[in-house]
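Some chains omitted; the rest stay in position.
Residue numbering begins at 1 within each chain, and the chains themselves are lettered A, B, C and D in the order written.
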Amino acid sequence: MSPKGVPEAVIAAVSSEEHPIAPFLRMDRMPHIWCSTCGIGTAVKALVAAFEKLETDLDKVSIVSGIGCTGRVAGYVRLDSFHTTHGRPIPFATGLKLANSELTVIVFSGDGDLSAIGGNHFIHAARRNMDLKVICVNNFIYGMTGGQAAPTTPLTAVTSTTPYGNAEPPFNLCHLAAACGANYVARWTALHVRRLTKAFAEILVKPGFCFVEVITPCSTLYARKNRLGTGLDIMKYYHDNTVIEHGAEPADTDIVFGGPIICGKFVDRDRPTWLEYQDQHLGEVLGDKYYRGKVLQGAGER
Amino acid sequence: MRFWRTPLDADKMKIPRGELHIIVERCKGCEFCVEYCPRDVLEMSDEFNSKGYHPPKAVRPENCVNCDLCEMICPEFAIYCLTVEEEPVPVEGGKTS
Amino acid sequence: MRREIRITGFGGQGVILSGVIVGKAASIYDNKNATMSQAYGPEARGSACSTQILVDDKEILYPYIRKSDVLVAMSQEGFSKFVGELKADGVLIYDEDMVNPGEVKKGIKVYPIKAQRMAETDLGRKIVTNIVMLGFFTAVTQAVPKEAMVEAIKTSVPKGTIDLNLKAFDLGYDAFE
Amino acid sequence: MKADPIGVRTGTLYLDGDRATAEGAIAAGCRFFAGYPITPSTECAELISERFPEVGGIFIQMEDEIASITAIIGAAWGGARTMTVTSGPGISLMMENIGLAIMLETPCVVANVQRGGPSTGLPTMVGQADVMQARWGSHGDYEIIAYSPQSPQEAFDFTIKAFNMAERYRTPVIVLLDECVGHMVEKVVIPPADTIEIEPRRLTDAAKDEYLPFAYGDDLVPDMAIAGMGYRFHVTGLTHDERGYPEMSVRCQEWLVPRLVAKIRQNADDIIEFDEENTDDADVVVVSYGISARVSRMAIDLAREKGIKVGFLRLRAIWPFPEKRVAELAKKIKSYVVVEINLGQIYYEVQRCAAGRCETLLSPHAGGGVHDPEDIFKVIEKGAKVK
């Protein structure tokens, strides 16, 4: 029962050419597991571009994922990165952030992870306005497990658990996040690489619960089951059917099978974060006895 | 949905020139770069890489203005563009091509 | 006698269905025991893809391939990954247009076919490449009786495509002289 | 009671263990399924989602595993035969409400297709390390019934058994598959509906104002009412008296919980199932289950060839554990060799029941694959040399 030998770290054979993204990613793990035309890689690229734009100190950025195709993001990004359990990246990130409030904590996960099994954490973190940057790749399906329905699957769409078409109304995640109190809510598609980068750059510096939904193609499963063509066809669909409407009322941005996709920044407000509110309130009530208050004022005794 | 920058200095501007790099073995042939290159620099190649995908090839490299879009949109981190500085050239009416 | 068969290719080539057909043919229409399974793992997603079929007169106890008797390779990647597990006197069947086997160990019996090209050219339907392959496989190995394979194909492919698939099967079968 | 023909796909199919489980459930009359996808169990749910509309079943994909297990408990009280299916992470999440099913004495079936653990582990690869969890995973005292099929055919057969035992003892029953059995495709013979025996629900026929939901007879199992029959009964996960009313007392706890345990322990002989081979003159007896039982047989053959006298005890039901038989055999053999894809679980049970009368050896496997029969053989060899 004693452990056997350590397997040597096997460095994946990659091209000697260096992509500028190399410092940001664990290149020894390339190629990634995502299918051809999957949009997750593009979303990751946009995040990296936002880091570059902001010249973020990456030593102070953590990324937390749940389980799913998107959940694998944590494994590829060269940050302190946590691949947790299905549905739980938000409470994990909550602990991480509150244990060290200097960290910027990003949650990068799939729609199923965040809104099915993780739905409760999602709404409560939004309510608390917990200072997390939540990036949700929405491909309308469970990718990792092979294409079952998600709470985002549009009505009538075929999945492996709705073989005759989905008969259950989906969530509009932007609406849900907004209704629960998120500070920032936006939606873009994998095609909107520049706007996505901008959104990511915005949330990286914005306090509170920030939510960006990234609509992405899953050609292997969602597109195939629904005969939507190749990933490129889907990108073209985004091109032709996206309506950009900043400030749109989130309730009016539902996504319907074959319908237009309303994108834009829907919410941008400044509720105090959970920790700000704690510090403010407890500081007021407890005065000098509030330890974090003393520390925050630079008067910490330790 | 073409991404483009309006030049600010219409009289005289640098045209950034890009030097395209394609990591053929990493490409999964999605065609995004080809489709969304605003300058039609790329085409899909007939060749296969060892995984059986067709990578893109640069058919009009001289057109590349280093807009980075291929790099941004490639889900495989398989293509990128490095800047090649050129002399400023006079341009008329802000039109760049 | 236990026979261990591996079929490998890309996702989308119908590799898994091929496995099901062989297994079904052997077990249901040839009254052998046949255990089929597929390699799982997130990395398999969309790219490399493989199935194994174990056929035996006796009960099948060990559920995986240890040394394969037959490797049917429809992609270079799959070929490279699995050629090593072929028995010294194993049978290698591959699509010439997709696999370059290079130097193969002596003793291994090698049967190339242009299955995809035949499917495209002769039937105009690339999608039945796997069935062409199965026909060829059946003829080469005689691992499963032809009739059993035909029955298995009939009950495994979509109703409207039975004829096409049987044609494809014959095409492959007849390609082995 | 015979199976309803509408759910029985009589004939010879070529199915994987997951789908065979689904067919078993449908044949057994399962008409409500709530689940949440997880590798390597999903094929079961997928087949149900495809088959149910045509047989009048309700398939619902819930928001998580907790909702799934709770929904099937609710549905059982609505009168349905119900099942959910999951794997490691999901079964862990279900533990609290498996306890609820135990306490409410709710017939239902939970299939766990075991993968490599702990945690997310090896999602697509085989494991057998949830065996003790099946027995002990929920808080408080209880007993469980768990079956371990070694082939898709048995997945079909044992699932029907699971439904029957769930009804007979009003208790959740676990079908403990492993990924290997769940994903292997083999011939599955589905017999005609009229040859499939289905245990009817023990519905009460008491007069409406005389019905006591938790009064019981000799077999310790109370008769059940379901919602809508007009009994207006109450059930609670709290400790409760025979009316089903909560009563917070040692006395009531002593009345209730030991019976819940005893209804399985006392009837264990009716539930316990194992195959025994060549134990008469054996020096070594191999104990195994699930896919490991098949691989063990190879090692046994090897050992026999070398002249070692090896018997085999193959657990068809893992829980309740065949304590008596294991204790008996221990008296006349040199050693047990337990073969399982974990680092020692049923091993402990065998060791306990052997009670020092013979050695107990483990042939472990961390998971992700099956044993190399050679490795098992070596342990058998060691076991034969004992004393």
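In the analysis below, contacts are C-beta pairs under 8 Å (C-beta built on N, C-alpha and C of every residue); 3 or more make two chains touch, one makes a residue touch a chain.
Since the model is a prediction, treat every value here as computed from it, not as a measurement.
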item: Labelled copy-number formula for the complete complex in this structure file; value: A x2, B x2, C x2, D x2
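The rule is simple: only the chains that are shown with their structure count from here on.
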item: Pair exhibiting more inter-chain C-beta contacts, A-B or C-D; value: A-B
item: Between chain A and chain B, centroid-to-centroid distance (C-alpha), Å; value: 28
item: Chain A-chain D separation of Cα centroids, rounded to whole Å; value: 38
item: Junction residues of chain C - those touching two or more other chains; value: 42, 47
item: Two or more partner chains touched - positions in chain A; value: 34-36, 144
item: Touching residues on chain B, where the partner in the complex is chain A; value: 1, 3, 21, 23-26, 28-32, 35-36, 53, 69, 71-78, 80, 82
item: Residue numbers on chain C that touch chain D, as the complex places them; value: 19-20, 23-24, 27-28, 33-38, 40-42, 59-64
item: Residue ranges of chain C touching chain B (in the complex, touch as defined); value: 10, 47, 75-77, 98
